[in-house]
Every structure is written in structure tokens, then in C-alpha cells.
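For this depiction, one protein chain was excluded, whereas all remaining protein chains were kept in their positions.
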Amino acid sequence: MDFSFFITQTISGLTMATLLFLVASGLTLIFGVGNVFNFAHGSFYMVGAYFGYQLVSIWELNFWVALILAGLGAGVVGMLAESLFLRRIYGRVNEGGFQILLTYCFILIIDDLVKLVWGTEYKSLPRPKGFSGALNFGDIYLPSYNLVIIAVGLIVVVASWWILTRTRPGKIARAAAVDREMVDTLGVNVPLTMTLVFGIATALGGMAGALAAPLRTVTPGAGVEVIIDSLIVVVLGGMGNFWGAWLGALLIGEVNAFAVAFLPKWASLFSFLVMVIVLIFKPEGLFSPRQVRKV
Amino acid sequence: MRNKRLFICFVVAILAFIVVPFCVNAEDKTIKIGALYPMTGRAGLYGKDSVAAAEMAIDEINSKGGVAGYKIDITFTDSKVKPAYAVRVAKRYITEDKVNFLFGVVSSGVGLAVTEISNQYKTIFVGTDHASTRLTVDNFQPYYFRVSNNTFQSMTAGALYLKELAETKPWKKIAFIGPDYAYGHSQWDEIRYNLDRYGVEYEVVGEYWPKIYAPDYTSYITSILKDKPDVLISGFWGGDTVAFIKQAQAYGLFKKTLYFHPDAGGNYELMSAMGAELPDGLVLGARHYNNWPETDRNRNFVQEFQKRTGRFPTYAAQGAYAGIYAIANAVKAVGNPDDTEALVKALEGLKISLPEDPEGFTSYIRPETHQITQVMAIGTTMANGDFPPAKKMLGNWKIYKAEDLVPPVEYLEEKRKK
Partner (left out) sequence: MNSGPKFSTAVLWTLMILGFALVPVLMRSSYQLNLASHVLVWGLFAVAFNMLWGVTGMLSFGQALYYGLGAYFVGLMVEYLGSAWYLPAIGIGMLAVAATSFLLGLLVIRVGGVYFTMLTLAFGQLAWQITFKWYDFTGGDDGIQGIAAPGFLQNPIAYYYFLLVLVMLSIWILKRMAYSPFGLMLRCVRQNPERVRFLGRRVRRNQLRVYMVSSLFAALAGSLMAGIDNSIHTDMFFWTTSGEVILMSVLGGLNQFFGPFVGAAVIIIIEDIVGAWTEYWSLIIGSIIMSMVILFPKGLVGELHQLKLRMMPPKERRSE
């Protein structure tokens, strides 16, 4: 295999990995950090994509502005869903099970709402002006938009890690997830914290949807397709570990990229195999210092 | 207390639904059709288009007084692309609603499950959009009829196109990319079968099998670029086509390789989704086109559909439209919708003029396979703003005669032997 192909394949793996990470980042926040399993995370990703489509293709706003607005829009929807419905099941016996069931209902409802508003036709979002081409070094092609995505991925991972571990709001959010009552007695407004965390997580998901939309189709049902991959990335990296999620996504992306190059017939099996192997040998995640194996 | 009352009401409601029979307005003299289409998710577009077109056909027929004194009545249920659920609904249609015809489906997996039911209960099943050749060959049963073409026909046309192309723009190396399931694999198998059958020489430089609905094709695209095929044969459908083309475009793939997508590539949803972004020079085929043939029949069909729904149709619509007319013609020939065996005979010999028929040709059903036989066309993308929001449509058509697209006898025998 020649060098230029190696570079190309590595970068294409990196693109896939970053998209995987960006979509999963919101789930890392709400599930890994917040301990709330949002099954409907993919639906917010889809909502973000549709908002992006509406803002750019119909209302013709600037792409980058639309990106932020789409994320915010998804965040608002998330906060509404959390404060009106999800909040009511906090503290219940078997809360985990109810989280799954209730957020599954979100998926059902959001799917139809999206269908009602935008219909079933496939929509597309073009790449922003100036980013539709590629940088060209001999045989190596690097589409500019892919580079933007990779950059955004790095920004998100650094920013999230820093905010969660180095700032006070981040620490409060992490504490509230571990022990709601305790943090409540410390005078923190726990319901508000939970709502905000949920909102930020769904905003991240929505923004990822809008960011990925120029490379994908905006279609109903997209939500259910991404949730499993996102879940895998969250767990592979270690719950709540943003760097871990990014690296886990990188592992999957690169394994896939090279499997496609050398074993195209079996490439689809590889991502599952990676997942299975990591989970068997290091289930707490690749990069978590925790030990979860029972002695 | 509130909970208790609510709960009891709820339980009573559920029981009532089970015990009280569904209120079916049984008018005398109706032809009852039970249709299954996906109405949610990725394939929802095809379901909605099929519903609209079927209703359009039914309104046309009923407004002229129906058929042989019967009006047509149709019920639609979302198949959810789940074979087990679709089978349940089909059984309900047959045993509770007493339909005369089963109708529809988009997914071949669902189609295969429903054709079993059709056979078991001896109820005619008119297939309108799924394309697996199995339904008319390997899994053929006498109560199944299909009014849209199957992958074998598209792939035969594709092979003929490639054969002609070699004479003007010689090509040698081919590669295939398609979703890793039956639909993708049968297209690849069938096009190679046909290339061999017509003695076309080719060299396979790669085969790529992303999983269906794969969000990212970048690694596949870079691999294809490395393998440098002259022709890339594609087997995607729907959103996967759109995503692949968008991602490949940035890599300049279409300048280096001919993108060839004969079965579902030319479907209108691609043009409507991508608008001006869609590159020129892609060679695509589909089961029906909004801008070909340029006959009055086709124009009226497309315009009527647009008036009803506010959008232009995908090819699923013409399939459903054809299905209704096929049923109407058969019932007219027999005189009533209940004599199933006579209806089967009527459908076997059916000749039916459809929007997709060019001048001088009428679609017909072949008795050996119950498959409709039609002219196929393959075109190239170019600018055309007549069908917004699409800005590109197909043109530069190459046409293939219906008789040339029929599977040869040896093929039928080999597959049915199993």
C-alpha cells in the first residue's frame, strides 16, 4: 500500500471518527456524566439536521449562524421535553427502566412531529460556500468540509473536557448526576441543573446533526440509526469521558477505514468485533481508570 | 383515586376494542383492497407517494362510475418495514376486512412474507414497488402479480447500456458498491450474469459493501479512488444514494469514474433532494420517470399528482397507479371481484397502458412469472428546471425494448429448481 493511500485512508477514518464522536458527545454528557439515559438522543440529532435544513435551504441564512441556531433549537426542544416530562420520573424506583421507556416515547413522538412539519421527502443541505472543494496534494484529496468537521470535533472535545473538569458549573453538573439529593442540600437548584445539562446535551446532538447534514441525507428515521453507534462510543471511551469517547470513536473509525481497504467484504463486521473485544477485556472503557470487573 | 378511575376506563376501552367488531362500512358492490406501505422512516416517502397515486387512480375510476358496477375501496396501513407486523395486518385484511386484493409493499423482505400469506389464503397480491426478482422467480406463487419492474430487468438494461458504451467510450474495469443485503447482492449478481450473457468483457477491481443506511462512505470512496475503476456500478436506494453522491462529490470521484446506477438511481427523490448540487454526467435508471416518455399520459399523470400533493412523484407512485388500473381492468374482464381464479387468468393475460409506456408500446404481464414487462430507459443527469425543487433531471436517453429485458428460460429454470 502506498503512502498517499495510507494518509488518505487515515484521514477518512478520522472524518468518520469525528462525526461519530460529535454525534455521541451529547450522549456522553447526558448519560456518561448526567446518568440519564436519553434513548432519544438520535432524535435530537435528527431535529438539528432538519432545523439546519430549514434555516439554510428554506430561509437562506448563513450556514455558520444556522449551525448555532440549529443547536440552540434542539437544545430548547430538549429542555422542554425534560422539564415537562422527564422530570416526573426522577427518583422513582427503577428509574433507569422508566428513562428508557419515556425517552423511547420521545423518539416516537419526535419522529411523527418531524414528519408532520417537513414531510417524508429526502432533504439536503449543501456545504457552506467556500467549503465544497478539496485540498489536493498529488494523489491525496482532503475535502475542505471534512477538515472543518475534524477541527470542530477537536474544539468540542477540548472545550467539554475543560468545562466539566475545570469549571465550577461543570463540577456541579457532575456532582448532581452522582447524588441529586446531596447537591440539593448544598443549595444548588438541582432541577434547573438537570434541565440545563439535558439542554446542552441535546444542543450538542442537534448541532452535530446540522454539521453532518451536508454530508448526509436529512431523512425521517435518522434518529434511531445513530443511537446505537453513539452508545457504543460513550461506553468504549468510558462513561462521561470526553477524551475517551473521542479516542474510542477514532479506534472505530480507523479500524473501519482499513477494513474497508483490505477486507471490504467483512468491513461491516469489524466495528462490532472491536466493540466486543474492548468490552470483554476492558469494559470500563479504554481510557477509564475505573475498574468494574468483579473480583 | 384519579389513577384508579383512569385505569379502569383504560382497561374497559382496551376490552371494548377487542370485543366490539370494527365498524366496517360494508357497501354492496365494492372492490376491497388492503394495502401495506411504509409510511414512517426512510421508506415513508415511497409509501406516501404510493398512497397518493393509488387514491388518484381510484378517484379517476370511481368518478367514471367504477368498474362493472363496483366501486373501489382501499385501506392503507403502515407496514413499518417489519415483516412480522405486515403479516399480521395482511391476515387481518383477509380474515376480518375480507379484502379481495392485497396491495403494495416497498420492502422485498415484507413482500416475501406477505406473498406467503397470499398463497395460503388464496388472495391475489398485487406488488407495486419492491424489486426482488425472487418474488416472480424463486418464490413464485400463482396469486402474486407485480406491476413494476424487478432488478433483473433493470440490470439487463444496464448491461446492454454498458455494452453499447464500450463501443464509443471503451471501458474495462468495473467496481460495485451497494448496501450489504439481498437487494445489493442480487443487483451485482444480475448485472454480471447479464454482462456475461451478452459477452461483454470486464475486469472487477473492487466490491464494496457498506451496511444499509451507513452514514459515512468516506473510507469506501477513498478505496474506490485507489482502485480506479472506469465504471462504478451502484446499488443504493433512497437516502443512501444522496449521501454517497454528496460525499463522493468532494473527492472528485465523478470526474474520474463513471457513476452507473441503473435500478434506483434515477428516482426523482435524488434530484429533488440535491437540486443544483447534483453533478452532471451521472448515468442513472429508474422504474418510472417524470420527464420520460414525453407522452400526454405521462404528463397528465405527473401534473395531477403534483396538484394533489404539492410535489412531483417518485417512481413508487406510478407502480401504485398501475396496480389499481391492473385490478380495475381485471375486474372489468371478469365482471366481479370475487372469482379469484378467473381474476388470476385475467391478470395473466393483462395488457395495460400506463404513463411509463412510450408511444406504440403497451405494458403487459407475462404469464410465466406474473411480472409486468415494460420498456426501460437509462439517462444522464443534466440541467432541467421543469420539476422544482429539482434543478437537474435525466436526459440523453437510451431506450431498451421490453422483450430484451426478460429473464431467459435457463435462468428461470435454474432458480426455480431449488
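Letters A and B mark the chains in the order given here, with residues in each chain numbered from 1 onward.
In the analysis below, contacts are C-beta pairs under 8 Å (C-beta built on N, C-alpha and C of every residue); 3 or more make two chains touch, one makes a residue touch a chain.
Since we're looking at a predicted model, the values are computed, not measured.
J.: Among the chains present, which touch the one that was left out?
T.: Contacts of the unshown chain, counting the full complex: A, B.
J.: Which of these, B:R134, B:K246 or B:H288, touches the one chain of the complex that we don't see?
T.: Once the missing chain is taken into account, the touching residue is B:R134.
J.: Out of B:R88, B:K169 or B:K401, which residue would touch the omitted chain in the full complex?
T.: Touching the chain that is not displayed is residue B:R88.
J.: Out of A:D112, A:D139 or A:E181, which is the one that touches the chain we can't see?
T.: Missing-chain contact among the listed residues: A:D112.
J.: By the contact definition given up top, give the residues of subunit B that touch the hidden chain.
T.: Subunit B touches the chain not shown through residues 3-4, 6-7, 14, 17-18, 21-22, 39-40, 76-78, 80, 82-85, 87-89, 91-92, 95-96, 108-109, 112-113, 115-116, 120, 132, 134, 139, 180-183, 185, 211.
J.: Please output the residues of subunit A touching the missing chain, sorted low to high.
T.: On the subunit A side, contact with the omitted chain comes from 85, 88-89, 92-94, 96-98, 100-102, 104-109, 111-113, 115-116, 224, 228, 231-232, 235, 239, 268-269, 272-273, 275-276, 279-280, 283-284, 292-294.
By our rule, only the chains that are shown with their structure count from here on.
J.: What is the distance in Å between the mean C-alpha positions of subunit A and subunit B?
T.: 34
J.: Give the list of subunit B residues in touch with subunit A in this complex.
T.: Contacts found on subunit B: 39-42, 44-45, 47-48, 180, 206-211, 213, 215-216, 218-223, 225-226, 238-240, 242-243, 246-247, 249-252, 269-270, 272-275, 277, 311.
J.: Which part of subunit A faces subunit B closely enough to touch in the complex?
T.: 5, 8-9, 12-13, 15-16, 19-20, 111-112, 115, 119-124, 126-127, 132-134, 141, 143-146, 212, 214-217, 219-221, 224-226, 256-257, 260-261, 264-265, 267-268
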